[in-house]
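Let's look at chain A:
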Amino acid sequence: MITLLAPIIVPVLGALGYVVAGWRRSTAWVSAGSAVLVLATAIATALDVARSGPRTAIAGLLRVDALSAFMLIVIGAVALLATIATPAFLRAEITAGRATARTATRHSVLVQLFLAAMALAVLAANLGVVWVAIEATTIVTAFLVGQRRTRAAVEAAWKYVVICSAGIALALLGTIVLNYAASRAPGGAVGLDLAALAANASMLDSGVTRIAVVLLILGFGTKAGLAPLHAWLPDAHSQAPAPVSALMSGVLLSVAFYAILRVKVIADGALGTGFARTALAVMAIASLLVAASLLLAQRDYKRMLAYSSIEHLGLVALGAAIGGPLALAAVLLHILGHGLAKGVLFLGAGRILQVTGTSRIGDDQGGVRGLAARHPVLAGCVGVGVLALIGLPPFSLFASELGIARAGFAAGMGWVTAAALILVLVIAAVLVGHTSRMLLGTPPDGPGAATTTRHLPWPTAIALVGGLLACATLGVTAGPLSSLLHLAADTLVGAR
Partner candidate 1 sequence: MNETLFVQLLDLACGGLLLTAVLVLWRRELVVIIHVFAVQGAALAALVGVLAVHEDSIELGAVAAGVLVLRAGVLPYLLRRALASAGEARRETRPLVNVAASLLTAAVLTLLAYAVSRPLVELAPSGLMSPATQAIPIGLTVVLIGFFVLVTRRRALSQLVGFLLMDNGITAVGFLTTSGVGLIVELGVSLDVLLAVLVLQILTARMRETFGDTDLDELRELRD
Partner candidate 2 sequence: MSALGIVGGVVQPVLIVAGSPLLVGVMRQVRARLEGRAGPGVGQPWRDLRKLFGKERISPRGTSEVFRVAPLVLVATTLVVAVVTPFVTTDSAVDPVADLFAVVALLALGAVTLALAGLDTGTAFGGMGSSREMTILALVEPTLLVSIFALSVRVGSTNLGAIVSATLHDPVRVISPVSLLAAVALIIVIVAETGRLPVDNPSTHLELTMVHEAMVLEYAGPDLALVELASAMRMSVFLGLLANLFLPWGIASTATPIALLVGVLALIIKVGLLGVLLAAGEVFLAKLRLFRVPELLAGSFLLSLLAVAASFFLA
Partner candidate 3 sequence: MLGLLRKIRRTGRVAEPAPPSPVVDRSAVAAELGGSVQIRHVDAGSCNGCEVEIGSAFGPVYDAERYGARLVASPRHADALVVTGPVTRNMAEPLRRTYEAVPGPKLVVAVGDCARNCGVFAGAYGVAGAVRDVVPVDVEIAGCPPRPEAIVEGLRKLTGR
């Protein structure tokens, strides 16, 4: 019970603490502490679930199974990375005059609420509550995206809220339609309880469920950064402060996708695997195509990372479309690996922005160039992070991409998988090209150069290196996590 509620309550308490005490030297690490607690309870929950199956709390409003537990771990892990780097980040922002202690306080409060909302989203037993929680993340993060209050930040925040709200409204419509279908199920009203829906999926009217599933996938897909309603993502992720970008890219997208995974179980039960598979595969390929198209001529490294998130969610969607234990386990592993790697990269990108003052990828006119010469550790982490991101071993993204591809070919989706792999290849090529332009070569002299030679703050360094090490370790061996992975995948497959 407590472990179930803790991931929601701890951040809320953290937020309250910041509201009361404000952000200062003594409270700077509270958010990290709350992330540690979230992670710890997540692990405890996972162990518990693995041992004794799903649990519910608060009159069946919260429910945790292996999948939820896994998602909690993802939230906790990435949140830990982000919050470790946060104090140094905020301090640097304040030093640079881009933020005040008030901004920092608000930042910390909102981040805590953000964590709480995400935890609620994965713990909620009711699809409606999932929706509420996910929409809540939009509201909470809107001001985080607009934190800098520059033109670009306000613009990004507006687009973020409008597009996401519009998109997720479709999911609400879908939820309502699904509720309607459930209420008309022959075996008696089912309601919006996820487990009940999954168990009774075959009872649902197929005509109505089709509409509901389409709307749900489109709607939650918006929040997960999948095409066609992906366009908020690069703006928001590039404008948000680095730790927030890390959280948004690393977990928020996955949390939204978690909802799609839940919906897919229902859809598979009600409509057979083909329907959701087609929808997801189309969206996956479209997302990959969009990401590739916009990465090719990309000039901003934070946007580059954002588009890469679209790409990875596209891969995840492809994995979900493929279905089956292997693909779904790979999808989950991919979510975790991507969260860690992308978290590291956004933190690194934030640091690069702080030391260079520009978010342009280096070219003849300026931008970030020759970073490795001036900031070897930072550049090394970002470089290795990008290598992890393009799916090179020993990082876990390799294992998960391999798993998805293997399952894809085995499931008779060879052509789609091959097309996706080729798009991923193009994206990898582009990422490597852009990153190498930033990191390698002789550092430029004169204005726009990476002139500040301040050292990487040690917490940031720990976050960067730790995240990469975690990602690599996962790629070498998932250890005890692998049974959780399979358990979670089984919750998605077993309902069929």
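Candidates were picked such that all candidates are chains of the complex that A comes from, given by their letters.
Note that in this section a contact is a pair of C-beta atoms (placed from the backbone, for glycine too) under 8 Å apart; a residue touches a chain by one contact, two chains touch by 3 or more; residues count from 1.
Note that the structure is a prediction, hence the values are computed from the model and not measured.
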Complex member touching chain A, one of 1, 2 or 3: 1
Sites on chain A touched by candidate 1 in the complex: 61, 126, 128-129, 131-132, 135-136, 138-139, 142-143, 146, 149-152, 154-159, 161-162, 165-166, 169, 172-173, 175-177, 179-181, 183-184, 191-192, 205, 207-208, 210-211, 234-235, 238-239, 294, 297-299, 303
